[in-house]
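With one protein chain held back, the other chains of the complex are shown just where they sit.
When the chains are written out, they are named A and B in that same order, and each has its own residue count from 1.
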Amino acid sequence: MAEPVLKISGVAKSYGANQVLKDINLEVGAQEIVGLLGPNGCGKSTLLNLSSGFARADAGSIIFGGHDITAWGVERIAQAGLVRTFQLPSMPHRMTVAEVLRAADSRGVQFKTMFAPDRSSMQEVDALLEGLSLSHVRNLPAGSLSGGQKKLLSIALALRTNPKLICLDEPTAGVHPNLRHSMVQLLRRVSERGIALLIVEHDMHFIRELCSRCVVLDRGEVIANCVPASLTSNERVVEAYLGSARDKGAIA
Amino acid sequence: MFQFVVDVALRACDLMLIAVGMSAVYSLMKFPNIALAQYAAMGAFLAIVLQRAGLPLVPSSIVAVLIVGVVAVLLNRVLFERMLAIGSSTAMIGSLAVSMVISAIFLVIIGPSPARFNLEITRPLRVLGARITEHQVLSLGITAAAISVFAILLFKTDLGRCMRATATNNLLADATGIDTRKTKTAVVAISACLAALGGIIITMKGEVNIQTGLDLLLPVFSAAILGGLGNPLGAVGGAIVIAMAETLITNVNFGPILGQDLVFLPAAYATAGSFVILVLTLLWRPRGLFISEVKRV
Partner (left out) sequence: MFDFLIHVLIMCCLYSMLALSLNLQVGFGGLMNFGQIALFGCGAYGAALAYKYDLGFASGILIAVGLSAFVSWAFAGIGRNLQSDYWGIATLALAEVVRIIVTNEGWLTGGAQGISGIKPLLPELSGRSQQLGNLAICGAVLLVALLACMRLTRSRYGLGLKLMREEPQLAQSVGYDIMSLKRGCMIFSGFIAAAAGFIFAHYITFVGPDQMFSSETFLIWAMIVIGGLGNHFGAVFGAFLLQFIFAFIPFVKDMLGLPTEFVAAMRLVLIGGGLIGFILWRRTGLFPEKVGGRADG
């Protein structure tokens, strides 16, 4: 099998006395769409933060595209091709949607080339907006978009960076069901372009439609790593989400 | 040697009350209020004016302190609350603007020359080899008393509990039934009164002029930030550390190092020193020296 694009080995993370992640081993292949699931508090977001550089792992290693990115900063990881979206995307109010997309291409922006003009292909930006059905908001302030539109915009931003892997943090949370379908289509097209996806999600329909594989976390550990279809028959997964029979008995 | 302790204590007193006020009001309002330094000058000017009008020193001071408290509450209601709704940085710039307008008012009403209290001149006392005037002793006493009263207020009264709760988590305090608006108003008034008292004490030992507010600003910030903005009693420690640093900087004889007899740093370097401490604190320990609940810096 080809080298995985992302390889997380033995990663652990504690916040004070609270050990959020215990011993995580996870791989994402070059063109895979992997779902990351688990009940609230299981450590999904923390894992995403560790992979994208927003937090540092206490132990273990994260290898991305052959580099050990465990101690890398956010921008370095993004430049290497791993970008993430945020659960509650916050967009600038003093920039239009088109401007934000133009700004998303950060390659080569540095002090030495300070005055280099913006040569963004307006076609590329417009094509992206078209594909997301966001053309009509192109000149509106990005901060004035609806929550669902902002989520689509953040995926577009990620695409502009020419990534190898996009980590999505609950892309359908708070999004209108109609938009969800467009998002599935969009992400399928993204995957066809050769970009790997790691998606933290709760929506099982979304996961079933999109992901080739699922990793389930519970209380900081990986309890399942399988195709979406076999999730419901996995006892540990059911227990994690619904609680064990013993707990049910205690309530009665 | 004891003179050193006295000098440090006096300088610390200069800063302490205003720094505690600054820290207290920051912990609830969440922005550094630059106008507080002007409240100190305002208290002194008002007290002098009242004394000249015939009121004895103590009542003048009390009335002046109360008036400043009222003014602060009004300014807060009319200006700062609205600015804070826009953002904390905006409120800080607004407080700078307010402090400039207050300066202008001082300039027009009182003029550019310094003003003093009408005090009887007394012989300095000699305590353990150090010279100290009666008024300086009085200022130490008043400062200590005011800080103690404030500490009791903060930790033993209901209002203090509300203050600490609102400072820690405004939303939660609101939800548990605390009238956060009233609490904030109370803190604004109390911190302004502390600042005004601080200004009066400084002036008792010397004079006040239109520059006093601006001159106090950065040293007070240094003391408050060193103690941890949002940790009012930490500002006491901060003021002492700043006072020690300032006194040391100007009292240490660098002569032996430079091969000369007597080399002292100029007095202005005392304040420069406290500014450097401020920057270093912000660089390495922005939450202040003491453990506090200051979260964001």
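Methods note: a residue touches a chain if its C-beta (ideal position, glycine included) is under 8 Å from a C-beta of that chain, and two chains touch if they have at least 3 such contacts.
What you see is a predicted model, and the numbers here were worked out from it, not measured in a lab.
Which is it among A:N18, A:T113, A:N178 or A:S233 that touches the chain not included here?
A:T113
Looking at A:K13, A:K44, A:R84 or A:K151, which residue reaches the missing chain?
Touching the chain that is not displayed is residue A:R84.
Specify the residue from the set A:V5, A:A98 or A:L134 that touches the hidden chain.
Going through A:V5, A:A98 or A:L134 one by one, A:A98 is the residue touching the chain not shown.
Of the residues in chain B, which ones touch the absent chain?
31-32, 79, 82-83, 86, 88-90, 92-94, 96-101, 103-105, 107-108, 111-112, 214, 218, 221-222, 225, 266, 268-269, 271-272, 275-276, 278-279, 282-283, 286, 296-297
With the missing chain put back, which residues of chain A would touch it? List them for me.
Interface with the chain not displayed, on the chain A side: 52, 54, 73-75, 78-79, 83-84, 86, 89-96, 98-100, 102-111, 113-119, 122, 138-139, 141, 143, 157-158, 160-161.
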